[in-house]
Structure formats: C-alpha cells, structure tokens
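As you look at this complex, bear in mind that one protein chain is not there, while each of the others sits in place.
On to chain A.
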Amino acid sequence: MSTLPVMQAKLVLLGDMGAGKSSLVLRFVKGQFFEYQESTIGAAFLTQTVSVSDATVKFEIWDTAGQERYHSLAPMYYRGAAAAIIVYDIQSPSSFERAKSWVRELQRQGNANLVMALAGNKADIAEKEPEKRKVDADEAQAYADENGLFFMETSARTAANVNDLFYEIARKLPRAEPPTPAAAGVTLSAQRQSQRPKSQCC
C-alpha cells in the first residue's frame, strides 16, 4: 500500500440559519440526513479523512454552533482555516445575499490562500418542484467565477454532490506546507510531554 502524505485542514461552514450547513456535514461525515435537524448542539467539530490522487486530507470541520445567528461569530472560527464552504438555500434569495456577505467577510478576515466553495443546497427540492427554486444556478455560477470560488448545487437529503464538494476542496488545497514560523507549536493534552524533573538525591 502506498502511503500518501497526510494533510490536516480546518474547514469552516458559513451560511444563513437553516441553509443546511449541519446537514451537509452530517451527510459527508456520517452518511445521515434528518428531516428535522436540530440546531447544532454538542459537537465543536467533526473530522473526516478523504484521499485524492496525491494526498490524504484530514478535514477538521467546524460548524458555527449557532454563533452567527446574532452576528456574533468569533474571529477564531476563521483562524487558520484552509477551506470554507458557504451555504445557501436555493429556495431563498435572502440566504444567497447572506452567502455573498460571508464571502466578503472571508475575503477580509480569512487567510489569503483560503479555498472557498459556494454550495447551493436543497437542490433536491428544485428537482421535484422547479417553481420552488428562487436562486438561479447560472447566476450563482457567475458570482462564484467573479470571486474565485467554486460552485456546486448540493443536496444533503439525496447526497447529490456532497462528497464531490469535499473531494474537490481536497484537490484544491495548496499542497505546499505553509512556512512554519520561528518556533514550533506545543501540544496540550492530558498527558504531560516529559517526566517531571526529580532531583538525583537519595
């Protein structure tokens, strides 16, 4: 078995309430979908590993934990993020507007080589009832092209394009490790890293 280099990548999800952020993550990580998804409680982030041709990417996926609801998302949410998925609901023009404002926010706060994906979610609904679609796919595509994002319509419900979305991000992530600043980081864990110093007496 060949061993591909493993990259760790923080991925954040942004988008209007109810656009389907948690549902997309749940579909991708656990292959599940719930008709009545509870607003996100109890998971800070989930991880999922994917392998593409030249690398294995371990996604650390951050859901917003509802902090964006009252415009109270903490900047730490974007810190060091390698990728962002901005989600809107294809039935809701206001969620598309909100997505655009998240894109602007990321252009301002996010890191320079952040990979951004735009997801027009709940595409299954338009398939069954075309009149429910309120955001045109071409319009979203044009917006994405202008702003250097890549775009897909997705459905957390049917799983359409969900894996593709994450695999495409994995392919687009810059391969070179970011230059490491002066000193290496330290890892905090329950286990101390070294034995405590005992004097050599007795």
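Convention: contacts are C-beta pairs under 8 Å (C-beta built on N, C-alpha and C of every residue); 3 or more make two chains touch, one makes a residue touch a chain; residues count from 1.
By definition in this document, contacts and distances are computed from a predicted model.
Visitor: Mind telling me which option in "Ubiquitin-related modifier 1", "P-loop containing nucleoside triphosphate hydrolase protein", "Guanosine nucleotide diphosphate dissociation inhibitor" or "GTP-binding protein ypt5" is what UniProt lists for the chain we can't see?
Guide: The missing chain's protein name, per its UniProt entry, is "Guanosine nucleotide diphosphate dissociation inhibitor".
Visitor: In the complete assembly, which of A:Pro5, A:Gly31 or A:Gly80 touches the absent chain?
Guide: Residue touching the chain left out of view: A:Gly80.
Visitor: Of the residues in chain A, which ones touch the absent chain?
Guide: Against the left-out chain, chain A lists 40-45, 65-67, 69-72, 74-77, 79-80, 108-109, 181-186, 188-199, 201.
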